[in-house]
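This structure is in structure tokens; I'll ask about it shortly.
Right, chain A next:
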Amino acid sequence: MAVNGAPLLDVRSLSVSFAEEKTGKVVDVLDDIGVEVREGELVCIAGPSGCGKTTLLRAIAGLVKPREGEVLLDGTPVAGPGPERGLVFQDYALFPWSTALKNVMFGLTVRGMDKKEAEEAARGYVSTVGLEGFENMYPRELSGGMKQRVAIARTLAVEPRILLMDEPFASLDAQTRYSMQEFLIDLWRETGKTILFVTHSVDEAVFLGERVIGLSKRPARVIERFDVPLAYPRDRGSMEFTGLRSEILDYLRKESEEL
Partner candidate 1 sequence: MSRWWKLASPVAVIVLWQVLSSTGALPEHTPSPTKVVAGLWELTTKGLPPGYRLPGHLFASLERVLLGFAIAALVALPLGLLVGYSKRMEVIVDPLVEALRPVPPLAWLPLAVLWFGIGLFSSSFLIFLGCFFPILLSTISGVKSVEGTLVDAARTLGAKSRSIVWRVMLPGAMPSAVTGLRIGMGIGWMTLVAAEMTGVKSGYGLGYLVLTTRDLARYDLLLADIVVIGLVGFLLDRVIKVAERRLLKWR
Partner candidate 2 sequence: MTTEKYRVRAKRAAIAALLVVVAAVSIAGCGSPAETTRVVRVGHLANDMHQLAYYVARENGYFKEEGLDVREAGAFNAGPEEMSAFSARQLDIGYVGTAPALTFAGQDMAEVKAVAGVNRVGSAIVIRNGLEGGDISALKGRNVAVPGYSTMQDFLLRIALGKARVDARDLTIMTLKPPEMAQALSSAQIDAFIAWEPYPTMTVTQGGGRVLEQSSKIWPHHPCCLVVVDSSFLLKNPDTVQRFVRAHEKATEFIKDNPEEAADLAARFTGQDREIARKAMTTIEYDTSMDKAAIQRYAAYLKEMGVIKVSDPASFAADFVEPGMLQGGGR
């Protein structure tokens, strides 16, 4: 339980480098990144494609080891992946051989929960994401948006402390993307989950996030942190929104040019 005032997730001076597989050359991907997320917040990270935002999320999730710095969850450093930091992938990463329901049950049964219990719990989450009636469908039978909702339900089922979302709507068409953004906001307001959302779209980041953290291109550095003090639900058409969005967009553009 996060102490009042202390952030739930604290990323400190995180630097990640990779050795290129073929040449062995060392490439710096993240440079001294600092991110703080308080409990219940919806924070977005925006950065150009290829800048390393995915790597940042994977480092937080524990799938990648940093060269320098640390990641603290509830004050404790993380080591390796685990269900308290749920990760939602851009390509959904659903198990194609399992039905939607079975996918959602995975995180529960894999840690020993009784099958019947898991099934009941999973049904609850399936219904939370609005996919009641689609439990027995296989991923190949579902649309992109539905697949992503199953992925979210699967992650929610293990009751993570924070939901890490890696450009989850990037593969979807514009219509679906907008409806998924609205869906996410509804879900967030309903469940109160802490969400760290990564995207290359500043528009999306500003639409969703209470705060937006802008990253430069590779090696990624934090350019600036913005507050988005707009009330939910947000209206894309409103002047406050478009104004704030342009402001943030311009700033980031200018700064990354200079970098």
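Quick note on selection: all candidates are chains of the complex that A comes from, given by their letters.
Everything that follows uses one rule, which is that a residue touches a chain if its C-beta (ideal position, glycine included) is under 8 Å from a C-beta of that chain, and two chains touch if they have at least 3 such contacts; residues count from 1.
Bear in mind that the values here come from a model prediction, so they are computed numbers and not experimental data.
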Of the listed candidates 1 or 2, the one touching chain A in this complex: 1
Candidate 1-facing residues of chain A, complex: 58, 61-63, 80-83, 85-87, 89, 91, 93, 95-98, 106-107, 110-111, 138-140, 154-155, 158
